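Dropping the structure in here first, questions after.
Left out: one protein chain. Kept in place: all the others.
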Amino acid sequence: MLFNFATALVFLIFGGLFVLLNLGISRILQARNPHPVKISTYECGELPEGESWIQFNIRFYVVALVFLIFEVEIIFLFPWALVFKDLGLFAFVEMMIFVFILLVGLAYVWAKGDLDWDKPQSVPAPELSQSYEQKEVTETVDS
Amino acid sequence: MEIPISYYLLLSGILFTIGVVGVLTRRNAIVVFMSIELMLNAVNLTLVAFSKQFNSLDGQIFVFFVMVVAAAEVAVGLALIVAIFRLKQTVSIDKINIMKW
Partner (left out) sequence: MNPSEIIQNNINSLSYFLPELILTGMIVVLIIADLLLKKENSAWTSLLALGGLVIAFVAVLNQYDLGSRSIFNDMLAVDPFALYFKLLFLTSAAFVVLLSIGSVELAGRPVGEYFTLMTALTLGLFLMASATNLITIFISIEFVSVTSFILATYLKTRRRSSEAGLKYTIYGAFSSGLMLYGISILYGLTGTLDIYEIGTKLAASSANSLALLISIILMLAGFGYKLAAVPFHFWAPDVYEGAPTPITAFFSVGPKAAGFALLIRFFNVAFATEATNGEWAAIAGVNWSQLLAVVAAATMTLGNLVAIVQKNVKRLLAYSSIAHAGYALMGVVLLSDQGVYATLFYLVVYYLMNIGAFLVVIVVQDLVGSESIDDYKGLIWRAPLPAIAMGVFLFSLTGLPPTAGFIGKFYLFAALIKGGPGFYWLAVVAIINSVISLYYYARILKAMYFDQQDEKEPASLAVSPYYVVLLIALVVPTIFLGVYWAPLADLANYSVEFLRAL
């Protein structure tokens, strides 16, 4: 058994060496002549704007979060589907209740408007929270 | 060819340690959550390995629950990070420190 791993190891080592060797050769032989236009992302056509590390719109996060939750719940349907025939009606009813509760959650997200893409910017806080905020600032200064 | 269970346990131990070290040393909240995921996946590996060893399904069912709960936990965590980012424009744990002692 160890021998089998040894072949894999040898393969890994040689694979790594091969890549490094080629990169090294091209590094030695290449002509290096950096120029702002040459090192830009698109050498011709598009003019790049800003950096490639951009912040995604926060809306993506909301959709991703909702997706994450509902997607993972599907995991419980797989074992259920596997033994469904043996268990019969009771299992069906049980799973329908489960799905119903998930649907309530989905309806909740929908009704609260978190699935709308052009969600109007919610005004987060009434004056109350602002006064809290100000007080906290002074509190921190004190302590 | 049967791979002995100690290999799985070793791997999961290594993964778990990496996760713990990540949680304790990294300062970016998102990376901290990734490290926690690593810890949970190490646990999943152990559970599945033992489950195979004992020929029982308990461990594998447990893994399902761990995955779902981890997703829920991370969803809440990410939502909190977004909320905090809106307030403070940072996700660094060192800078989220109004309250001490």
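By written order: A and B. Residues from 1 in each chain.
Just so it is clear, contacts are C-beta pairs under 8 Å (C-beta built on N, C-alpha and C of every residue); 3 or more make two chains touch, one makes a residue touch a chain.
Keep in mind the model is a prediction, meaning the values are calculated, not measured.
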Option from A:64, A:101 or A:115 whose C-beta touches the chain left out: A:101
Hidden partner chain, residues of subunit A it touches: 83, 86-88, 90-91, 101, 104-105, 107-108, 111-112, 124-126, 128-129, 132-133, 135-136, 143
Positions on subunit B where the hidden chain makes contact: 9, 16, 19-20, 23, 29, 32-33, 36, 39-40, 42-43, 46-47, 50, 53-54, 56, 58-59, 61-62, 65-66, 69, 72-74, 76-77, 80-81, 83-84, 87-88, 93, 96-99, 101
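Here is the rule we use: only the chains that are shown with their structure count from here on.
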Parts of subunit A lying in touch with subunit B, wherever the complex brings them together: 1, 4, 58, 61-62, 65, 68-69, 71-73, 75-76, 79, 136, 140
Subunit A partner contacts - residues on subunit B that touch it in the complex: 1, 61, 64, 67-68, 71-72, 74-75, 78-79, 82, 86, 98
